[in-house]
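Coming up: subunit A.
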Amino acid sequence: MSFAWIVIAWPFLAALVLGLAGGPRAGAIGNAVACAVSFALSLALFAYGGDGLVATDALARLFGTVSGFVGLTASLVNISYVMGDAARMPVRRWRLYHALFQIVLGASLLGLYADNIGLLWAAMEGGTIAMTLGVSLYRSPTGLEAAWKYFILGGVGIGLALFGTMLVYLAAQPALGPGLRAMSFAALAGQAAHMDGALLTLAFLFILFGYGTKAALVPLHGWLPDAYAEGPAPLTTALSGLLINVALLAILRFRHLMQANAAAGGSAMHPGPFLLTLGVASLFLAAFSFSRRRDARRFFGFSSIEQSGLVAFAFGIGGPVALFGGLLHMLLHSLLKPGLFLALIRAAQLRGAAAPGFYAFSHLRGLPHVNKYAGWLLALCIFALAGLPPSGLFASEFIIVSQTIQINPWMSLPLGLGMLLCAVAILRQIGPLLFAPAPRETYRKAGWEAHLVTLHLLLVFALAFLTPPALVRLLGQAAGALQ
Partner candidate 1 sequence: MLGFTLAFIATCLHVALCFAVAPLLIGTTNKLRAWLLGRRGPPLLLPYWHLAKLLRKSTVLPDTATDLFTFWPLGAMLAMAVSVMLIPGYSTGLLTGPAADAITIVGLFALARAATMLGGLETGAGFGGAGAAREALFGIFAEGALLVLLLAFALLARTTNIDGIANDFRAAHLGISVSLGFALAAMLAVALTEAGRIPTDNPSGHLELAMVHEAMALDYSGRLLALLDYAGALRLLAWMNLIGTIFLPFGMARAGDVLSWPLGLVLWALKLAVMAVALCLFEVSRAKMRVFRVPEFLGAALLLGMLASVFLFVAARIGA
Partner candidate 2 sequence: MSLTFSLAHLMGGIILLCGFLQLSQRRLAAMITLYQSEALVLSAAALWQGFAQHELALYLTGLITFALKGLLLPWGLREIVQRFGMIRAVETALPMAVSMIFGLALIGIAVLVVLPSTEASLSLTREDLAIALSVVLLGLLLMIVRRNALAQIIGFLSMENGLVLAAIGMPGMPFVAEFSVALLVLLAFLVVGVFLLRIREHFDTLDLSGIEQIERRGR
């Protein structure tokens, strides 16, 4: 019974408690406390670590900590969200909501820490179901429709992922024989050379489609924008990014198996083309879908599609530096995007309510008139998303592009064009947000939650340009190991 199990089990216990007792306010506070505890636990994991089914590596711990942090900040903002929104749902459903909050967090932790591909799959399935319930929480027609989409597409993805998982197991038979070892990432990575390459390629395809659905790579992205736009914002937007991380990391690990097999002369194909295709498709679809969005949450849903497409692209390029860039980009984006959504929630609250349907850009125009701090904060987050300096994303994107040039020059053409279009489309939203004349209204306080967003932004900047050597080493080693 290793420490990692405690870290994973804690949120589920919390979910049990929050699901059974407490009103909205108590639940929100309890939720925050639980999140604080799991953040602390995820930090402590660096010291203790896990073994067996949850033998975590440094990368998993890093992203686990990120999940803990995001969960914490989201749960803190969630308090005021619940306060403002308590009347919209019966107490029972608020309990369910907080339970789901914890379950999603727990599922993402489980998915990150799991060394066993079966466990990973189970985590993804749990996350999917929890998110479905979360999306349909308000029971509005659009909410139910979004949930239905999420469920059908997510379910199919889960199914494909399971098929892929079994294929991996089968491919590992020649090397590892039957039994649990054939499902452990560590063992698989060790024996990748002796696996059945052809079968592994087939397996990777299904894994890519399965977890790619969770990572919302085009054309598997169908569920994401609607799901982001419905349901309680702290859960369905701020937190759901964590599952995307889990999916992307999973894809990375399986890609590594294939790569290693191919490199060792196995019959596996090179995983690059598959990833590059999906990545470029995501970039372009997102780029052209931005321009007609009215709802901010849906808009940034598409930006999440773009970002995971970019990461998939980096993974497809391959090579330690490109993987480093991809991982760094994942890290920064999974810090930036929740921050952005928290700022968005705060902005919507300043403009009235934060329930779905209050996130149209038309609601947010001229925000600095209501509160300078919050308005500029939101604008900064959006700006940072575009990846121009001094945004941290600039560093990772710079690395990715430079690697593309050196490894696969012609792919840098679609990459550059896609990133250009996306950045312009994102920047377009800032002008009206900041400078549009707003209806005269009373100046309102930004609230202490705004500082959390600032914290996110500072982290993104610091991790990108003032990267602690330890982090560089960690990511570098991980990239080297998974190359």
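In picking the candidates, the idea was that all candidates are chains of the complex that A comes from, given by their letters.
General remarks:
What we mean here is this: contacts are C-beta pairs under 8 Å (C-beta built on N, C-alpha and C of every residue); 3 or more make two chains touch, one makes a residue touch a chain; residues count from 1.
Computed from a predicted model, the values in this text were never measured in an experiment.
Within this complex, subunit A touches only one of the listed candidates (1 or 2), namely 2.
Note for the complex: subunit A touches candidate 2 at residues 118, 121-122, 125, 129, 132, 139, 141-142, 144-146, 148, 151-152, 155-156, 158-160, 162-163, 166-167, 169-171, 173-174, 178-180, 183, 196, 198-199, 201-202, 226, 229, 267, 292-295, 298, 357, 360.
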